[in-house]
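Right, one structure below, let's go through it.
Just one protein chain is left out here, and the rest sit where they should.
Chains: A and B, in written order; residue numbering restarts at 1 for each.
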Amino acid sequence: MLPLLQYLAVISAACFGVLLARSKGMDLIGVCSVAFIVAFGGGTLRDVLLDRAPLFWVAGEHYAWTVLGIAVVGASIPRLPADLTKWLHLPDALGLGLFSVVGAGIALQQDTSLLIASLFGVITGTFGGVIGDIVCNEVPNLFRPVTPLYATCSFAGCWAFLGLIQVGVGDTSAQWIAVAVIVLMRMGALRYRWTLPAPRD
Amino acid sequence: MLPLLQYLAVISAACFGVLLARSKGMDLIGVCSVAFIVAFGGGTLRDVLLDRAPLFWVAGEHYAWTVLGIAVVGASIPRLPADLTKWLHLPDALGLGLFSVVGAGIALQQDTSLLIASLFGVITGTFGGVIGDIVCNEVPNLFRPVTPLYATCSFAGCWAFLGLIQVGVGDTSAQWIAVAVIVLMRMGALRYRWTLPAPRD
Partner (left out) sequence: MLPLLQYLAVISAACFGVLLARSKGMDLIGVCSVAFIVAFGGGTLRDVLLDRAPLFWVAGEHYAWTVLGIAVVGASIPRLPADLTKWLHLPDALGLGLFSVVGAGIALQQDTSLLIASLFGVITGTFGGVIGDIVCNEVPNLFRPVTPLYATCSFAGCWAFLGLIQVGVGDTSAQWIAVAVIVLMRMGALRYRWTLPAPRD
């Protein structure tokens, strides 16, 4: 299942990247660059840190063609709805959920411990969005003082995935349940402004 | 030819890094740091992503000595012309052109497809400048809403290089023509303010 999940993750993240770049008024090449960075960033960091070669998008060329297609089509649509920033959240949440579970799953395949696998899930899930924010010169979501839960959703979903596998649930079911946990938790956090308490200093 | 092109690319990028750091009023170590980051950044990312070990600047120590020399000399010159930012553009364009072609050429040597090779050309060509801008706290050129063509020049030059090789032009000729395309296109874009249209939202 991991290749399918990863392909869906790349598609979601590319859509998020296109919307993010367009909300900043970028040109065609800017839209393509941000789409590639957001769609490939997290998985690339995971592959480099786990020393997996070749990278997933070098091994399977369909990833690059898909992102290129989404970026070109997305940059060509003459006008997008005015409330664009609202529309960013769904593909962002889908990418977060899918990449987190894929990252934890691939780390497990390399026989890491559960804690390390959960870290790889969070890294893979959040890095694309973080680096997208950095290149767009935003303070990354992950590091703003008090924002709706983001990395927390990834972390919770990774542990749901790892826990379900430990108690004997099949891989495929565990993966889809964990993706649903992350996406729903993230959309709920945005809607109801769920935050973690910040330490008082 | 690739080692020679890469050495020229490192020299150009180091000069750009020194001028960039000095235009920000940095001290000796700041100048050295930015010179190393700009000169080694793109090629390092390429080598890591292609899993080439050791890195080009670990394998050949002359790269590090050359950058160190340029940085120390460049930081010691007592005064630079007031219109320093204008002088940044030529070594930046040279580094962009040389690194793009070297990146695409090295990726091809590792049997990547043409699309992936062109992506490695753009990554290698632009990453040094992008990370230089980030450490100097600028919004990277690549991601400013409407700026003269930058990544586009790299992309066009990489495809010129790959196309020329496909139609049977010798490697060396194809490399130099592609470098010339990128450098001239970048200098033209700066002079005549060529931009891509930004999508209207």
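Going forward, contacts are C-beta pairs under 8 Å (C-beta built on N, C-alpha and C of every residue); 3 or more make two chains touch, one makes a residue touch a chain.
These numbers were taken from a predicted model, which means no experiment stands behind them.
Contact with the omitted chain, checked across B:L2, B:L55 or B:A180, is made by B:L55.
Listed residues A:V10, A:L28, A:V67 or A:A151: the one in touch with the omitted chain is A:A151. Per the touch definition above, the residue from A:A93, A:I106 or A:L119 contacting the chain not shown is A:L119.
Mapped onto subunit B, the interface with the missing chain covers residues 22-31, 33-34, 36, 44, 48, 51, 53-55, 57-58, 61, 64-65, 68, 75-80, 82, 84, 134-137. Mapped onto subunit A, the footprint of the missing chain covers residues 48-51, 112-113, 115-116, 119, 130, 134, 139-140, 142-143, 145-146, 149-152, 155, 195-201.
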